[in-house]
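All protein chains but one are shown in place.
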Amino acid sequence: MRLIADLFLVVGAAFTLFGAIGLIRMPDVYNRIQAGTKAVTLGSLCLLIGIALLYPAWWSKLLVIGVLILITNPLGSSTIARALLKAGVKPWSKASVSQAGEADR
Amino acid sequence: MSEVELWIALILGIMMLSSAVLALVVKNHLAAVAAASVVSLGLALLFALMRAPDVAMTEAAVGAGLSSLILALALRRLGLWQIDSGSENSNLLSASSKGKDDA
Amino acid sequence: MTLTLLEIVALGLLGAAVLLSLLRLILGPTTPDRVVAADTLAVITTSGLVILAALLGSPLYLDVALIYGTLAFVGVVAIARTIEGNG
Partner (left out) sequence: MTTKSIQRPEPGFVHGLFLYLLVFALWMLLVGNLDTAEMAAGAVVALIVTLASRPHLSILTGLIISPAALLPLLRYLGTFIVALVQANLDMARRVLSPSLPLQPAVVEVETKLKSPLGRLILANSITLTPGTLTVDVQDQVLLVHWVDCPPGSDLASTTQAITSKFEQHLKGFVL
């Protein structure tokens, strides 16, 4: 039991670390938001599952925290992305701009 | 304090000190608000580490939530919300953030 | 509680993640980068508070994590509305 919980903890921490690496390596704000939000959401959920396996009596509050993270994190990053688009920050694209989507507002 | 707690406190100290200095030196007001929220985030964790959950709860509520809310909304009311285009890094953001100057 | 090796590894990875996000907060060439880094740090901290609760063995700290998660979201939305301007 302890081993499974520890594995969940390590996997969650690793995903969080990948998210942070993505935050460092990605070239523009939108990609950073993507890397950050996805990896950190799943990482946090894995960490919560690991803790729930370690302390089964805490499941109710951990469930509330997990649902909270699952709802608010994508919503928050989506809100930031929308605000950036409205403020006029253009998405980065490679040298060949011709293939990029044309959904410019 | 066990050794693990010392390491956590070390990371928290680095985090709080550097983002506090950042909040002082950064030009943009909004970035300063974000950095200040990170400082209170580290402070809440530090209070929790020192076994004071009530203080940590207050710090989390006031420092992280309300102060950044109030400061951000005040910046918006004052019209200081312009985002900068960064330090001349043309690859990252080319000629952006000129969109809305009509506050 | 005594920690196993895997748990110490997990804590180390999490600390590295915090430091890298902090690096983006400090370097981040533009303000939106810093805001995104602060958002990410807030979520990492929420799960960090849960881990702290497990480390100290007391469910009191879960309430702190809950309040922190809620209010960090409110703060992020406020900052986003500020970026958006009067839109």
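First chain written, first letter: the chains are A, B and C, and each begins at residue 1.
One rule holds for everything that comes next: contacts are C-beta pairs under 8 Å (C-beta built on N, C-alpha and C of every residue); 3 or more make two chains touch, one makes a residue touch a chain.
Here the structure is a predicted model, which means the values were calculated and not measured.
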* Which displayed chains does the hidden chain touch? -> A
* Structure fact -> Across the whole complex, the chain not displayed is touched by chain A residues 15, 18-19, 21-22, 25-28, 30-31, 33-35, 37-39, 41-42, 60-61, 63-64, 71, 74-75, 77-78, 81-82, 85-86, 91-94, 96, 99-101, 103-104
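The working rule: only the chains that are shown with their structure count from here on.
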* Calculate how many whole Å lie between the centre of chain B and the centre of chain C, each centre taken as the average of the chain's C-alpha atoms. => 11
* What residues in chain A touch two or more of the other chains? -> 29, 86-87, 89
* Structure fact -> Multi-chain contacts in chain C, i.e. residues touching at least two other chains, fall at 11, 18, 30, 32-33, 35, 37, 63, 70, 79, 81, 83, 85, 87
* Structure fact -> In the complex, chain B touches chain C at residues 4-5, 7-8, 11, 14-15, 18-19, 22, 26, 28, 30-31, 33-35, 37-38, 41-42, 44-45, 48-49, 51, 53, 56-57, 60-61, 64-66, 68-69, 72-73, 75-76, 81, 83-87, 89, 92-93, 97, 100, 103
* Considering the complex alone, what residue numbers of chain C touch chain A? -> 4, 6-7, 9-14, 16-18, 20-21, 23-24, 30, 32-33, 35-37, 39-40, 43-44, 46-47, 50-51, 53-54, 59, 62-63, 65-66, 69-70, 73, 76-77, 79-81, 83-85, 87
* Provide the residue numbers of chain C that touch chain B in the complex, in ascending order. => 3, 8, 11, 15, 18-19, 22, 25-26, 28-35, 37-38, 41-42, 45, 48-49, 52, 55-56, 58, 60-61, 63-64, 67-68, 70-72, 74-75, 78-79, 81-83, 85-87
